[in-house]
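Every protein chain but one is kept in place in this view of the complex.
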Amino acid sequence: MSDPLLDVAGLAVSYGGTVQALRGVSLQVQAGTVVAVLGSNGAGKSTLLRAVSRSLGAIGGRVTAGTVRYDGADLAHTDTSAAVRAGLVQVPEGRRIFADLTVEENLRAGGHTVRDAAARRRAHDDVLDLFPILRERRHQRGGLLSGGQQQMLAIGRALMTSPRLLLLDEPSLGLAPQLVDQIGEIIKQINVTGTAVLLIEQNAAMGLRVADTAYVLETGRITASGAAADLAATDEVRNRYLGVSEPGEQPASCAPAPAPRATVTLTTQTGAAQTGAAPIGAGPAEAQPRSEHRLTVAELTVRFGGVTALRDVSFTVEPGTVHALIGPNGAGKSTCINVLGGAYRATSGTVHYGQRELTGLRSHQVADLGVARTFQNISLSLEVSAEDNLLVGRHRLMRAGTLAGALRLPRARREESEHREVVRGIADLLGIGHLLPRPVHTLPYGDRKRVELGRALAAEPSLLLLDEPVAGMTHGESSDMAAAIASVQRRLGLSILLVEHDMPFVMGLAERITVLDFGRRIAEGTPQEVQRDPEVVRAYLGAAEAAA
Amino acid sequence: MSDFLDSSRLPDLADRPARRHPARRVSARRVSAGRRLALVLALVVALGLPLFLNDFWLQAGLFSMAAIVAAVGLTLLVGTAGQLSLGHAAFAALGAYAYTWTAGDTGAAPAGLGLPPLLALVAAAGCGAIAGALFSPISGRLRGIYLGLATVGLVFVSRHVLVNASSVTGGYNGRRVEPFSVPGFSFSNSEPDYLAVAGVEFEGLHRLWYLFVLVTAVAAALASNLRRSRSGRALASVRDGETTAAAMGINVRRAKATAFTVSSAYAGLGGALMALAFGRIAPDLFGLQLSIDFLIMIVIGGLGSVAGAAVGAVFVTTLPLVLTEYGADLPFLAAPGSGGLDGATLSRFAYGAAIIAVLLFLRGGLAGGLGRARSTLRDRRRAPSAGADGQAQPGRQADSGTAKDPGTAKDPGTAKDPAGPADRPEHELPSHSAPAVPSRSKETSA
Partner (left out) sequence: MSYLLTQLANGVSIGLVLGLVAGGFVIVFTSTGVLNFAHGSVVLTGAYLVAALQPDIGFWLAALVATAAAALLGVLVNAVLVRNLAEHNPATAAILMLGVDTVLLTEMTRRIGNRILPLGAPWGADVVSVGGVTVPTARVVAAGVAVVLFAALWFLFTRTGFGVAMRAAAADGDTASMMGIRLSRTGAAGWALAGGLAAVAGIFLTSFPTQGVAPSIGLTAFAAIPAWVLGGFDSLPGAVAGGLIVGVATALTVGYEDDLQVLGRGLGEVVPYAVMILVLLVRPNGLFGRQAANRV
């Protein structure tokens, strides 16, 4: 076999010296092949891609060990621009087209490094042939295109350099099934012309369908690799990335990729129990529900510019229950949480918490009704101690004003020490009591997640919104978190609405599940019901598989 | 609230060892004891200095302390709340004139109200606060540097008013400032006409020195209390992410307006002290340069820290005074006006160069630099017993330190800042690159 076009060996990357994103990652891309890297949120996929395209510096990452060789040359001292000139181009995650520039100008910016005007014109024509819709709309601003068209523009923009190796960061993100299939076809077409593709995907079905070789990346390490077809058939991959398992059925080693049947079931509660999370639905809540309010979402629609993120979504969270919102990437789950929390405005539809209508309230007013939340990307004050971060959660329960605080009036001091005591109690029950004096930026990822949960609990909510509480956690951490959440919920009788990709986690914790796909509600029910729902299976596996 | 501590309701997670680290607690207390010692020392020095200083240095000290008060207020706004203001000269001017007018003689040329100076000092801070509050429709809605630019206008508008409202301000030429006094004692050269301590005659400058020390110490203490109070935490939370702060029940607009109001009150008080130190005020004292100087003080000193603001204020205030006063003694300097390098020019150069040097070489300003030097020293001293301290947990980090994919934004859920990895210190002001419209992909893009 000839030398690989791209050879990554023992790569380690850290952010700011405290967070290790990749450890000892090795992979190869042969010229003219398609390689997929699969992994869930927080696995380090984008970090890997940026390490290859030399764009880590822009986000504060640093390669601490290992090498990246492209076409035989070490890229260690190469900048992004030089890599692009050598034919190594990345399409960034989330499309990131230049919204204020026209389609034509976007392509022009993509071809910036091409000196030869004739070559540029050729590439330009090829791109417009590949994406006829872009030719049609080439004088419109990029921001006016639909999601799928924006993805095409992002890919087309990168193709303007006629690359030898194209790096694609989650091209299927937030696209409708037909579009995902279309993007898959496009990748194959690009590959036919001899361009190698390194593809990062959470949508394992799509990744495995187009790739020759695949790697599985989990919390910064490669945990599986092989021919895409073989990988698609392993239980490991099916379980974790297709969200399915087929008990009792041996994977066929040479089956065409991928080979799930329509009879798949989602991981059951038994599986979750092994992880340590106590099933909640089994018995009645042990405490009086703190929440007597029902959260009612009715026909909620949210649009951003031309993109509809949520369309007529309705569901109800009963007092004192755990309700999960699941769905593939881009299904609109986080948008939904953000509307409930008051961060986004609903285009139409209503949200009621008890008698109060939340739509129209500002975030802090929603919080005052006893709704607390965590964030998908941890959002803490990094320079400040964990204790003070937790105390921010107490804000709505404390009364001392600015003047009282500045003068340290006895009232304010008493309040301060009482609330510090409460915060210590909360921290101890989450197992982060010993971390309280430390500035948050010195804490590892998992602890930050727990500090953030602690801050939300400190607000003594009756409804807790958790946006991906275990994203990027190892299996052990994830089950610890599940145990903590279950326990807190049971004792305090909170209502919890959670968004999560980790299926065992969700199945173990939630009493009811609403499934979103492309902004629509496609199913709702108990975990068991949802697992058997053909629509859900289709959403997770893609149209092609469900039809098979 | 207390039901959260009611053990019967506590989750059974309590069987986790509630780890406390006595060693850490003790060391934290030791640090704060060291701090207290430093503060006491500084106070003793401040109280004893007038016995040894000549008039030039006393005057420099008064100017410095006036600047400290204003700078401490500005650092609450910029460092703690993440808002910028270039309009603080206007609030300082307001405070200065409010004091002068309130305490001024009823019969003098620009007349005053003839009220007690103590009341006038309170009025100065109050007027600053009110003016700051009136600006809240703008200060509550704009953030960071945008607010900074908008406030530039305040300086010019206030100058216009000062020049034209001459019945109160004395117009271009300004007006004399009534010395501070309490019944029976004046902080000037008279009443009592002769006062001596340890053989040093205490004149107006000496007496004012003690008033200034008192006001400055109280102002600094209040600011540092505020930073550690509920309101202070709310401000810092707004700075670190408005979406998150709002989700915790903090009214972001009100928090920003509060920060601006408090900060303006400090500027007003600082302005009144400036008036007392100068003895005569005119509109030109409160130009844009003063606003800029305030800002430079807190950045050079180290954003957000009260001590840093103080160090920066002393540095920025005394440098030009010293270079102008002692410039004549430097052999290479030319006479003023000769086109060569004179003392005043040199001091401007030194001032500009110092700003540039600090920003290029000292992360966290003078205070940051000092802090790092101190902790380096401490670490070196502690090195032999490092293992016993129980604070290092490298193993834990290696197990779980998994980065979320790049781009952990300071404001998750809405704007995604591509330049915000999980752990980069993000106390900086908001970047201008926040995308205008949240695209759908953002919610899942990490």
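Chains: A and B, in written order; residue numbering restarts at 1 for each.
Basically, a contact is a pair of C-beta atoms (placed from the backbone, for glycine too) under 8 Å apart; a residue touches a chain by one contact, two chains touch by 3 or more.
Note that the structure is a prediction, hence the values are computed from the model and not measured.
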item: Omitted-chain contact residue, chosen from A:343, A:358 or A:466; value: A:343
item: Listed residues A:137, A:157 or A:333, member touching the removed chain; value: A:157
item: Option touching the unshown chain, where A:21, A:35, A:75 or A:89 are the choices; value: A:89
item: Chain not shown, touching residues in chain B; value: 78, 84, 137-138, 141-146, 148-150, 152-157, 159-161, 163-165, 242-243, 246, 252, 288, 292, 295-296, 299, 303, 337, 339, 341, 345, 348-349, 351-356, 359-364, 411, 414-415, 418-419, 428-437
item: Residue numbers in chain A that touch the chain omitted from display; value: 53, 55, 58-59, 79-81, 83-85, 89-92, 96, 98-101, 105-106, 108-113, 157-158, 161, 343
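The rule we apply is simple: only the chains that are shown with their structure count from here on.
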item: Residue ranges of chain B in contact with chain A within the complex; value: 1-2, 4-5, 9-14, 16, 18-21, 24-25, 28, 222-223, 225-226, 229-234, 236-237, 239-241, 243-252, 258, 262, 391, 396-414, 416, 418-427, 436-446
item: For the chain A and chain B complex, residues of the former touching the latter; value: 13-16, 18-21, 41-47, 50, 56, 58-61, 93-95, 99, 143, 147, 170, 173-174, 219-220, 287, 304-305, 307, 309, 329-330, 332-335, 337-338, 341-344, 362-364, 366-368, 372-373, 375-384, 388, 391-398, 400-402, 404-408, 412, 415-416, 418-419, 421-422, 425-426, 428-431, 433-434, 437-438, 441, 444-448, 455, 459-460, 467, 471-474, 477, 483-484, 487-488, 490-492
